[in-house]
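Only one protein chain is missing from this complex, and each of the others stays in its spot.
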Amino acid sequence: MEEAAIRTVSIIKKMFVRLGILPFLLVIALVLFALMSDNFLTGRNLMNVLRQSVYLIMVSMGQMFALLTGGFDLSVGTTLAVSSVVGALAMVAAYAAMPDSIYLAMSLGILAGIGAGTLIGVANAVGVAFFNVSPFMMSLGMASVGFGIALYLTGGVPVYGMPVEFGNVFGFGSMLGIPVPIWVVAVIAALLAVFLYKTPYGMYFYAVGSNSKAAHLSGISVRKTLFLTYVLCASLAATTGMLLTARLDTGEANIGASMPLESIAACVIAGVSLRGGIGRLENVVLGGLFIALVQNGMNLARIESYLQTVVLGVLLILAVVADQARLRLVASEKD
Amino acid sequence: MEEAAIRTVSIIKKMFVRLGILPFLLVIALVLFALMSDNFLTGRNLMNVLRQSVYLIMVSMGQMFALLTGGFDLSVGTTLAVSSVVGALAMVAAYAAMPDSIYLAMSLGILAGIGAGTLIGVANAVGVAFFNVSPFMMSLGMASVGFGIALYLTGGVPVYGMPVEFGNVFGFGSMLGIPVPIWVVAVIAALLAVFLYKTPYGMYFYAVGSNSKAAHLSGISVRKTLFLTYVLCASLAATTGMLLTARLDTGEANIGASMPLESIAACVIAGVSLRGGIGRLENVVLGGLFIALVQNGMNLARIESYLQTVVLGVLLILAVVADQARLRLVASEKD
Amino acid sequence: NAQDWFPYSVESWNPPFNMESPRKSIDYTPLERASKPWEICVSFPHMKDAYWLGVNYGVASEAERLGVKMQLVEAGGYTELNTQISQIEDCVAAGADAVVIGAISFDGLNNLVSEIRGKGIPVIDVINGMSSSELSAKSLVSFGEMGGKAGEFLAQKHPGGEKVKVAWFPGPAGAGWVEAGNTGFIEGVQGSAIEVVDTKYGDTGKEAQSALVEDALETYPDLDYIAGTAVTAEAAIPILRSRGLEGDVKVVSYYFTPGVDRGIQRGQILAAPTDSTVIQGRIAIDQAVRILENKDYHKHVGPALYVVTTDNHGDFDKTSTLAPDGFKPVFRVE
Partner (left out) sequence: MTSGHLIASRALTRDFPGVRALDCVDFDLKRGEVHVLFGENGAGKSTLISVLSGAITPTSGEILMEGRTINPASVHEARQYGISAVFQEFSLIPELTVQENVFLGEEMRRGMFLDKAGMKQESGKLLEQLGFNLDPERRAETLTRAEQQMVEIAKAFRSQVSVLILDEPTASLTDHEIRQLFSLIGTLKKRGVGIIYITHRMAEIYEIGDRVTVLRDGRKIETMEVSKADDETLIRLMTGREVGAVFPDIDLPPPGEEILSLDRITARSGAISGVSMNLKKGEIVGLAGLAGSGKSAAMQAAFGLLPVSSGKVTLKGEDMTGRPPVEMIRRGMIYLPADRKNEGLMMRRSAGENMRLVSLARAPRQNGWFLNAKTEKQSVAALADKLKLSPNRPARAVDHFSGGNQQKVMLARSIAQEFDLIVLNDPTVGVDVGTRASIYRFIADLAMAGTGIIIISSDLLEIIHLSSRAYVFSRGRIRAEVSGKELNEETMLTCFFEDDRECA
């Protein structure tokens, strides 16, 4: 009996070391919220959580690249807004011009939106890679610029008039019983994982973030890597913008304001280092999921709003404290 | 003639190298706005700008310490709000209890406010210095916790009922023709400058931020230094919170939301490195002043709100680009 | 007594959901009591100012009076549309029988509304307005009319003659209610002596509005009016006092909060229209219960707007608009 217990503890410890704190936190959260609310642990609600988390997960994956290279992208929120506004405007215009070719209009709109959002990334990339501007400042500046543009384009009024099919497919559609946004994030996450872990380029992000001089001396183009980083991050945010637009059925300049900090938080509790060079994609996905799950669970458990703010803050801190403990364990395991 | 021109250029270049980009930007901004608005370059308005900039400058000085040690404080905004709310509540209570001793009630309120704000700093400090939590996460978490508390205390309703003397003295009062808030920031800045440059402890912040291992090996207590950093930063933000409360005449939970990013921006355009170890107090003061000046100037020049957002973003980026150029010059001058 | 707030004089639009429709005044009388403790979910953009605290007071006390359960969620700000949607989804998942929404976006929640309606759950639009045609009922007045009322108030004071300069502070750029208020205000002052010399958007944090007001005073030394959000009006008071401009520059708000109330009482603020926030909240809950119980209900009602000024302040019943002093937010009514 006792031996079995010891073995279990040691297995748990090993899993803790290998998988990180997040799977445990997720399980704890699941159990707790299931106890607190009958409606939490239903298939419907779990699907609901998954779908809600898609947007944060997408943006966080992009943010992870910025963090890996030792930077930040504070403009992800604006990128979301710009792509939403531009995408919607373009789609509305295309749809009006050719009301019959709905799918063409949709494709044009999506392209325009993702393109516009990605342009912000290109601006960031140029600033960071070529003018050596600190990513913090560059992306903060671009966030301001982009927001101004989005407001200017719309006058603050939501853009409506997109074909309903857009919302029906990308916002509310589902395939094999699983909502389309989840498919999208799953496919993108898989592609990114292959890119990051199975091709040589993936390692370059780690190398640049960890020691850019060394990366340079090892024959890696630091500039190209940084450039790619910010373009990639923005294009992910822009794609999220379009998914969100489909969900909202309108182009909105006022979305995404909390994304920069929330996506960084999702990365950090997933163990991504703000000093660059450390972080794993699968953990970031779990990080985004965790934040969404906790928010959903607290709503279902009817925890009052002010308290939710406090609880979320405390949880973020505790997650990091626990991860510190894990790192110490990791160190002791290795020796 | 030509020689004089060359000499002027060389003097300007020297000043650029020594003083940084900010004085030049300030002068350019002054000239531009003076051309764009008749009301800008009046003594009254300049005093106005100076007074408006006090709050950002105070917070930025604290933020600088966090950045110097290689950290962040994202909770400065919340600290402002908490100190404002708690300070106002305490002052109102004290005033109601003893309507005759106005100054005692004021002092109690101020102490309570600064104390409450500083407590957030203590929490940050414990997390960062003792539990090794990344400052980003720690202060982001505390920002959420503190905001929840401030809202809980007030329900978002401003706290009314402080003695008018409080506003009259600390919000609108002046001494020798100079507003009290300016005096306060001047005295605090002077004290901080002495602390940072004239005592051995100042160097500790730079050392911890530059290379904490080296600092540790050199007999500097990294923990103590980090602890002091976050407490100092929060107490400055809390003091700002009380000054602002005096100015607004009410305790508000909804102030300071833009402070974290704005204060970091003020530091970064002042040349403070986000990697720690580099930055000068006097430049940070100018950085805060510059941001306030630009905002004021654009308002007076009647630049449209949307455009202001864009201009501010572009300016921040340009300031950093220009500073990069300066750094290159600095290197050549020093060698 | 707040318990018997009714009958209350409101306007009703018919056909509903169109602000252009002809409206008629009616006396609104709510149900005595609900037949069973329905679970009603209420979603707000945020719960961080006194305006929404008033609505909160309305929905909470009406839920209590009717004997239904209420769950309140708030998204944390006008930039959090996505959060609001998630919260409402969560609310429905948690078993709400009806949903009352103070919307962040005019159009952005339409999909959600039809999804919820598809499940047979009634959706009531409160305060802010949504464009969905599938709403069950609306309890609101348009913010455009609020801005309009404020504008008309000024226009009436200065119908002609020498130009009167007004600096206008509608609130944060891009928010739906701000843009609506802006449009209404501009229309309201049309054709009068009022000249809107500047429109300055800005966050409704008091420090942000303070700086905007100060800069406006520097830009326009001969300013006559400051008009804008309640926060602007509150922020302007100490500034004007310190500059000795009290009375020279007058202040008008385009909605009502406790601070505005104090200001009007003390003569520091000239006027503000009230939309009877508390009543809007109460009616929304009553509408929800009526729909759930298959009783007759008015599809589209809103309290009549009127302007509270220093002159009529004495007659003004605060309980229709403001939460009582010391009221703490109520997120749950059992």
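Note that the chains are named A, B and C in the order they appear, and that numbering of residues resets to 1 at the start of each chain.
Note that in this section a residue touches a chain if its C-beta (ideal position, glycine included) is under 8 Å from a C-beta of that chain, and two chains touch if they have at least 3 such contacts.
Just so we're clear, the structure is a prediction, and the values are computed from it rather than from any experiment.
Engineer: Touching the absent chain in the whole complex: find that residue among A:V17, A:M47, A:L111 or A:I278.
Structural biologist: A:I278
Engineer: With the full complex in mind, choose from B:A125, B:L151 or B:A207 the residue touching the hidden chain.
Structural biologist: The missing chain is touched by B:A207.
Engineer: With the missing chain put back, one of A:A105, A:I220, A:L244 or A:L293 would touch it. Which one?
Structural biologist: Per the contact definition at the top, the residue touching the missing chain is A:I220.
Engineer: May I ask you to list the residues on chain A that touch the chain which is not drawn?
Structural biologist: Here the touching residues of chain A are 194, 198-200, 203, 206-207, 210-211, 213-221, 277-278, 334-335.
Engineer: To test your reading of the contact rule: which positions on chain B touch the chain that is missing from view?
Structural biologist: Residues 194, 198-200, 203-204, 206-207, 210-211, 213-221, 273, 277-278, 328, 331-335 of chain B touch the chain absent from view.
Keep this in mind: only the chains that are shown with their structure count from here on.
Engineer: Need the most distant chain from chain A, centre defined as the mean of C-alpha atoms.
Structural biologist: C
Engineer: Take the average of all CA coordinates in chain B, do the same for chain C, and state the distance between these two points in whole angstrom.
Structural biologist: That pair's centroid distance is 35 Å.
Engineer: In chain C, what residues contact two or more other chains?
Structural biologist: Answer for chain C, listing residues that touch two or more other chains: 47, 173, 329.
Engineer: Where in chain A do residues touch two or more of the other chains?
Structural biologist: If we look for residues of chain A contacting two or more partner chains, we find 151, 306, 309.
Engineer: Spell out the residues on chain C that touch chain A in their complex, using ranges where they run on.
Structural biologist: 47, 71-74, 76-83, 85-87, 89-91, 93-95, 104-111, 115, 131, 173-176, 178-179, 329, 331-332
Engineer: Inside the complex, what are the residues of chain A that reach chain C?
Structural biologist: Against chain C, the touching part of chain A is residues 37, 39, 42, 44-45, 48, 52, 55, 151, 154-158, 160, 167, 171-172, 244, 247-250, 252-258, 292, 295-296, 299-300, 302, 304-306, 309.
Engineer: Help me check something: in the complex, which residues belonging to chain C touch chain B?
Structural biologist: 46-50, 52-53, 173, 198-208, 210-212, 214-216, 218-219, 221, 234-235, 237-238, 241-242, 258-259, 262, 323, 327-329
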